[in-house]
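So that we are looking at the same thing, I have put the structure below in structure tokens.
Missing here: one protein chain of the complex. Every other protein chain is in place.
A and B label the chains in the order they appear, each numbered from 1.
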Amino acid sequence: MAGLERVIAEQPLFAGLDRPYIELVAGCGRNHRFEPEQYLFHEGDPANEFFLIRQGKVALEIAAPGRAPIVFATLGEGEIVGASWLVPPYRWMFDARAVELTRAIGINAECLRGKCEADHHLGYEMMKRFLPVFVNRLHATRLQILDVYGRH
Amino acid sequence: MSRTPADFMRAVVACHDLQALIDALAARGYRVLGPTPRDGAIVYDDIVRLQDLPAGWTERQEAGRYHLQRRDDGALFGFSVGPQSWKQFLHPPVLSMWAARHEADGSLAIDSEAEQCPQLAFIGVRACELSAIAVQDKVFCDGPYPDVDYQARRRNAFIVAVNCGQAGGTCFCVSMQTGPRAERGFDLALTELLDGGRHEFLVEIGSDRGAEILDAVPHRAATEGDIGEADAIVACTAGQMGRTLETHGIKELLLGNLNHPRWDAVAERCLSCANCTMVCPTCFCTTVEDHSDLTGTSAGRVRKWDSCFTMDFSYIHGGSVRKSARSRYRQWMTHKLATWIDQFGVSGCVGCGRCITWCPVGIDITEEAAAIRAGSRRAQGTGHGGT
Partner (left out) sequence: MVAVPASDPFVPEIYRVRRVQRELPDTVTLELAPASGARPSFEPGQFNMLYVFGIGEVPISMSARAADDGVFVHTVRDVGAVSGALARLAAGATVGVRGPFGTSWPVRAAEGADLVIVAGGLGLAPLRPAIQQVLADRGRYRRVVILVGSRTPTDLLFKSDLEEWRRRLDVDIDVTVDHADGDWRGNVGVVPALIPRAAFDPRDTLALVCGPEVMMRFTVVALRDAGVADERIYLSMERNMKCAIGLCGHCQFGAAFVCKDGPVMRYDKIAAIFAVREL
């Protein structure tokens, strides 16, 4: 698992995280490889893992009957796919599809949630890191809703 | 050539001899304009005879109120300012810019014959109005693109100023340092001397043009007594100001309080009627209208007075930037008292009081400025600092 620890330690999300905690997180992780057009998960699936993109691009999309799915975000290297693992009932709210060859670390959600319950310091470190990511994403989504380029 | 106050030559003209002044100007081809009573107000219009002037009339002006009143003397200039200013002649409310033709071959041709500008003579320009004209000179002549029409009208204009014998009900020239004495920018300046049996005018000569016209008017030398009396009248007027506007640091005050609650308060009252901008002698905003005839062969562009209070003044695709009355009142007042200084080096306000008189709900710019200043000071006093 030493390789995985090194990779996790290099992720901007975990910058400054104490060594023991890196090991704890790595203990829940494993490597993934997604081929182009392969889905990481589908809407409604249980959110067992969340993903740290090491390389590649993932499109988040929502499907509606009678029309092509709408991509509302793409995520790249160093970004996190998925917050639903933190929020009951732990189910994915959208589809995630690899746009190109994508390598990612999957962190088992139940494993990490368990370790956070056992050590609240770890839990708080996770919250401090994940919350800004999703607040920024919420803000970006608001801008997208404004449709600033559209005809008024 | 204009002169400085120190070396004005002075003379005295009898009241009835002012007719000769009007005649001399008319004889030289000037269109002579002056105050005259009409429709319950004193307006500026063509004058031919001395009787056209509002002899024996004065006005009562308060916030939102104006009416004429009879004086108990026959003073020719015993009033202050009415709803109009001289900008209607120098910067006309409607001006044709150019005409365009659609030729048979589909091409476009534009004719831009400049309108012939008449020679204008203004009789009875108050000190505040002289300042207003000087302000508009900066606006229209000092930028990279001078207003050619304004320049032509201005160049030829002959100005007979009048020093106010009494303060108006709403004006505050002393605060704005624009009066009551006419200091510069006139060809002749009159101070009405009316006491006992005599009715004369002390005349100050402000230019060679003024001296040349005065030669055609019967006059006598001014005595120390005449000059002293005129000075006393002006000093008395200065002491009658009913309002003040504290101008110290006003630019920083207003621009540092763009979200002051006072803007909300004044917005509750302001009707966005645009009266203030119409009567203000320095407001200069205009719009252009492009129109064509029904056959589509001829078109033209006309420039018209506009007001920042109109709903579509700030329209860009999607909507107006200033949708609320609050933002439009704030724009007018911060422009007039603050950003004008950045733009033109002087305040846009000359303290004439017209906006206060002619506001249907009596909004008073001096009161609004004082309220923002007081609110700002209070905030600083409690240690919160600023808004």
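Descriptive notes on the structure:
What we mean here is this: contacts are C-beta pairs under 8 Å (C-beta built on N, C-alpha and C of every residue); 3 or more make two chains touch, one makes a residue touch a chain.
Note that the structure is a prediction, hence the values are computed from the model and not measured.
The chain that is not drawn here is touched, among residues A:E5, A:E23, A:E43 or A:E100, by A:E100. Looking at B:R49, B:R70, B:H248 or B:H291, the residue that reaches the missing chain in the full complex is B:H291. Only one residue from B:P93, B:G143 or B:P261 touches the chain missing from this view: B:G143.
Listed for subunit A, the residues touching the missing chain in the whole complex are 57, 59-61, 68-74, 76, 97, 99-100, 136, 140, 143-144, 146-152.
What subunit B contributes to its contact with the hidden chain is residues 97-98, 100, 102, 106-110, 112, 139-140, 143-145, 147-148, 255, 258-259, 284-288, 290-292, 296, 299, 303, 306, 308, 312-318, 321-324, 326-327, 331, 335, 338-339, 342-343.
Everything below uses one rule, namely that only the chains that are shown with their structure count from here on.
Mean C-alpha position of subunit A lies 67 Å from that of subunit B.
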